[in-house]
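One protein chain omitted, others in place.
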Amino acid sequence: MGNTHASGDNYINHEKGLWSWLTTIDHKRIGLMYMIVILFFFLCGGIAAMLIRLELFASGPLFDGNTYNQILTYHGAIMVFMVIVPGIPAILGNFFLPIHIGAKDVAFPKLNLASWYVFMAGAILAISTLFTTKIDTGWTFYTPYSIKTGTAVVTMVMAAFIMGMSSILTGLNFIVTVHKLRAPGMTMGRIPLFVWAVYSTAILQVLATPVLGITLLLLAMERTLGVGIFDPARGGDPVLFQHFFWFYSHPAVYIMILPAMGIVSEIIAAFSRKTIFGYTAIAYSSLGIAAVSFFVWGHHMFVSGQSEIAGIVFSFLTMLVGVPTAIKMFNWLATMYRGSISFESPMLFAMGFLFLFAIGGVTGIMLATVGLDVHFHDTYFVVAHFHYVMVGGTLMALTGGLYYWFPKMFGKMFNEFWARISFVLIFIGFNVTFFPQFVLGAMGMPRRYADYVPAYESLNKISSIGAWTIGVGFLVALYVIIEGLMSKRIAPANPWGAKTLEWQVQSPPTHHNFEVEPVVTAGPYEYR
Amino acid sequence: MSTVNQTAKGEHHYAHHFRDAMHEFLTSKEGIWVFMVTEILMFGGLFVGYFIFHALYPETFHEGASHLAWKMGALNTVVLIASSWTMALSIHYIQRGLNSKATMCLIITILCGFIFMIVKYFEYTSKIQHGLLPGKFFHYHEAVSQQLPLYFGFYFCMTGLHGIHVVLGMSLIGWVLYRHLKGEFNPHYFTAVEGVGIFWHIVDLIWIFLFPLLYLVG
Amino acid sequence: MGQNANHGHEEHHIIPFSILRNVCLALLVLTILTVFTAKFIHLGVLATPVAFLIAFVKAMLVMAYFMGLKYEGNGNRIIFGTGFFFLAVLAFFCVLDIWTRLPVQDIFS
Partner (left out) sequence: MNWFLALMNTVAVNTASAAGKSFMPPVGTEIASDVDNLYSFLLWTSFLGCVILIGGMIFFAVKYKRRTDNDKTPYISHNMALEFLWSFIPLVLFLVVFAWGWKVYHDMRVMPENAFEIHVQAKQWQWDFMYKSGKVSTNDFFVPVGIPVKLVMASEDVLHSFYIPSMRIKQDVVPGRYTTLWFKADKTGDYQIFCTEYCGAAHSAMLAKMHVVPAPDFEKWLQENEEGLTLAQKGEKLYNSKGCIACHSTDGSVKVGPSWKGLWGSTGHTMANGKSVTVDENYIRESILNPNADIVKGFSAGLMPAQQGLLTEDQLTALIEYIKTLK
């Protein structure tokens, strides 16, 4: 394995000045650049979430319907396209995927930088709609409402298209990197599970995003030329739009969750000081989830007017995707069995992930059950379910991952006490927010409602209070990161005693990651 | 910026994170192929829509096809096939070190692209004159089928997106030609030509399907 | 995947001129054939499948020789094939839905 040289030179001080960052092709620096902008967009999306909960705190209107719809659209669009989809792959994937496989960089470093600029272009275009007519379609852009509404749909759709291109280029880079740049001895059976997860995600990004691209282009054409493919007034079919949209957007939820599962695999092995149980099963279940995710999108459309047969087929296939997910859950548990478990904040977040993802998973099975989903579809039950997966899963893992790798990325230690406080606030706040929403959904409260009938009021009040607790929790997490950056607590090369390659090099890593090309002779979790 | 390794001969150069020039070549080529997958899926979405609406409104698509100038379409097919051939030949000549022949091939490829776009221009202007336009701009008065605007929606979206790719491809070939004239390519290093070539063949490949589906069977 | 080492000393394969020329000629002949079958023979319902079949053969020729997939390793063939496979998935399920919806006459009792 690679040697640790405690030289003063690292990727952060290798070159100096803003310009050296804006023109960098170092994957680690690009990862940090993504981190800065994605955390900023997360703040924007979070503010929208707080406003939504403010409106729903009490029955009766606070904002008018249009304003509320715009807030909810920005919350969805920002969180999906600008935070959760790029989040883990672009920040942690960029930073650690090459190091994990013993490479000096990704396959196409300049393309990697270009992806960042493309992403920024799309993101700025998306934000620019805030200063024009805004947008009120929901992040799903369902036709024909998105064709008829008088808001900046074309701009937003083009922004999503451009960010999609960035996503494709990142995915392409990772696929080729994993195929071609592994260090000698680093076989596919020895790459860390985080790499397997990001690799599966990359495949999804490359295969699914182009279809979103053409769908959004057609929607833009629909508004400018009235092409008619998705417009019933011109002989088109709005349900076909939903098919095209979910062909991307269902795999996209795995784009969001698979990398989170990768982080959890790393953290659980490291903090249990034990080799991962069922490496092969976890690795192939990532690929399996990725593949099967293309066959199940119709479960978003059980009551959309698609045929009964299609609904049943999609329900069946969706059940199949539950199996690899269950496999992962059991494998993580088995890894903890007879381990030597310590509870630093990354592990707390990983365990929080297991807790919340278990609930998100079982409610997913309820929603996949076609007869039951008829009642739950488009109610708060769905809202609660996907927040359990997207926030309870992805964001918990992202926060845990940032803590886990913080010493490696910056060479400093964060404040463990406040990190634990952030976990407690986020975890408790999360359950207080979203568990009542399951009940609201079962009671029949529809989603995307600016106002609700008084019967739903008390649970909504609880939910809003929980949401503000999460908000405080994430602000504390932000404080932990900033305080850690300013602090003088120097991190050792391997503070957690983990075994993967990134911990064998100095913190922070040098410009070229490895002084000598590492030669790999064993698997990634050799805790013997 | 990236450090570029220079070997003793000074002709193989490759970025620092690759083992050798061949490693870089194969890696780049795989990147191109992955990118081509995204092209297939993007155009594929349009084709899926085309098939569905063709099956729903067969008369519309038949009527629509009868308005297209199939002879021009056929001419463009021949032009693109020829250009694909010259593109493949340019790589063949660079690999054999026949640089001036390769230059000729690249120039002919770009010219074919121009011919294609000129023919397209005449086709488009004739459609526009007759009011055979997509959706809300459609104002052709002798339309039999009610969904004819939808057909022309498909026609303009599919050929339009393809046309954008032709222009993109021509610019890329222009860039490759410029580098070639500067003498950057040799039998051991021609990655950019190979990649742009694969892109250009994809453009040809898509037209091979567009032509019969839009112009002939309808 | 998995071909990460030891391709150091391979040489680039040069596709012979004659093969490229013959493929080009074949493509032109097939273009004439597709025009001929569509415009001068009345195939009726078979028209679309025949045109599509000819286009498919042409596409295979372009992919194999011009794009050089015939001379590539399996890796890139699998990558490119994956694209077509998932396109087929998209088409299959969209068609499955639309073709199994209730016809309008069955909606009204």
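Chains: A, B and C, in written order; residue numbering restarts at 1 for each.
One rule holds for everything that comes next: a residue touches a chain if its C-beta (ideal position, glycine included) is under 8 Å from a C-beta of that chain, and two chains touch if they have at least 3 such contacts.
Just so we're clear, the structure is a prediction, and the values are computed from it rather than from any experiment.
Participant: Out of A:370, A:396 or A:491, which residue would touch the omitted chain in the full complex?
Facilitator: Touching the chain that is not displayed is residue A:370.
Participant: Quick one: which of A:36, A:233 or A:519 touches the chain that's been left out?
Facilitator: In the full complex, the listed residue that touches the missing chain is A:233.
Participant: For the chain that's not shown, point to the residue among A:144, A:184 or A:492 touching it.
Facilitator: A:144
Participant: If I consider the whole complex, including the chain that's not displayed, which of A:316, A:418 or A:479 touches that chain?
Facilitator: A:316
Participant: Going by the touch rule given at the top, which residues of subunit A touch the chain that is not shown?
Facilitator: Residues of subunit A in contact with the hidden chain: 60-61, 64-66, 69, 136, 138, 142, 144-145, 148-150, 232-233, 236-239, 272-275, 277-281, 302-305, 308, 311-312, 315-316, 319-320, 322-323, 326-327, 329-331, 333-334, 336-343, 351, 354-355, 358-359, 362-363, 365-366, 368-375, 377-379, 438-439, 442-444, 446-453, 527-528.
In this section, only the chains that are shown with their structure count from here on.
Participant: Could you state the distance in Å from the CA-based centre of subunit B to that of subunit C?
Facilitator: 15
Participant: Mark out which residues of subunit A touch at least two other chains, giving numbers and ranges.
Facilitator: Counting only residues that touch two or more other chains, subunit A contributes 179-181, 207, 211, 237, 240, 244.
Participant: When you check subunit B against every other chain, which residues touch at least two of them?
Facilitator: Only 23, 26, 30, 34, 37-38, 40-41, 44-45, 52 qualify.
Participant: Across the complex, what residues on subunit A touch subunit B?
Facilitator: 23, 25, 103-105, 107-111, 168, 172-173, 175-176, 179-181, 206-207, 209-211, 213-215, 217-218, 221-222, 225-229, 231, 234-237, 240, 244, 512
Participant: Note which residues of subunit A are touching subunit C in the complex, please.
Facilitator: 178-182, 184, 186-188, 207, 211, 237, 239-240, 243-244, 247, 294-295, 297-298, 305-310, 313-314
Participant: Can you tell me which positions in subunit B touch subunit A when the two form their complex?
Facilitator: 1-2, 15-17, 23, 26-28, 30-31, 34-35, 37-46, 49, 52-53, 57, 133-137, 146-147, 149-150, 153-154, 156-157, 161
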